[in-house]
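One protein chain omitted, others in place.
== chain A ==
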Amino acid sequence: MSKPGVASLHEALQKSFQGLENNQKIWTSLLAECVPLLESLGNLAEQSKALSNVQLSITPLRVFPDLEDRLRFKLQEAMDTVLVKLNEKMSSFQSVRDAITNHVSGVVQLYEQLTDSLDLNCVTERSATAPSIADMMEWLQDAGRHYQRQFMKRKLLLQTLRPDDLTLMESAPGRWKSLASQSAEDNITDAFFKVSFFMES
């Protein structure tokens, strides 16, 4: 039994869970901020689509010169603004994800350094107040993977939007919402409950 190794690993785990909890809050708030942006993006796409469908020359609006081009320009400008904002949000998402991955890999690295002094019994030992090190590392990794997955999905969704495929863009808000995976979030929250005694110790 090499207590010092376990102690330092426990310390790192406590820190990581703390970091994870903070970052989870940031992530949720970021997600909430993104929803209106995406909705406006979908809205703009719908407007562009309507514009393509209408023939302005047979409406009373035909007296305005170049109306269609001007409108389209306006809409595209607005889309650009939204996309720039979304891009900023994505970088914030990325920094959150990076922070979480850093926490996870930090713990894993520390474990790898201490492998020689820690045998498997010690790693899988559980007590009334603290789950085993293996379990906690597993939860951390699962959480890291979840955020990685979420981030990649959302990023790819935005990256595959094309100005010439308005249907795709119109459906973006719906698809964005469907990406959220409640069960994985619940698992992470569960993990927090499981480690609550350990955090307080």
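Structure notes:
Just so it is clear, contacts are C-beta pairs under 8 Å (C-beta built on N, C-alpha and C of every residue); 3 or more make two chains touch, one makes a residue touch a chain; residues count from 1.
Quick note on the criterion: contacts and distances are computed from a predicted model.
Between the listed names "AFG2 AAA ATPase homolog B", "Signal peptidase complex subunit 3", "Replication protein A C-terminal domain-containing protein" or "Phosphatidylinositol-glycan biosynthesis class S protein", the UniProt record for the complex's undisplayed chain reads "AFG2 AAA ATPase homolog B".
When the full complex is taken into account, the listed residue touching the unshown chain is A:142, out of A:21, A:46 or A:142.
Of the listed positions A:111, A:147 or A:176, the one in contact with the omitted chain in the full complex is A:111. Which of A:57, A:121, A:167 or A:182 touches the hidden chain is settled by the complete complex: it is A:121. Although one chain is not shown, part of chain A still touches it, namely residues 105, 108, 111-112, 115, 119-121, 123-124, 133-135, 137-138, 141-142, 145, 148-149, 152-153, 155-156, 159-160, 162, 187.
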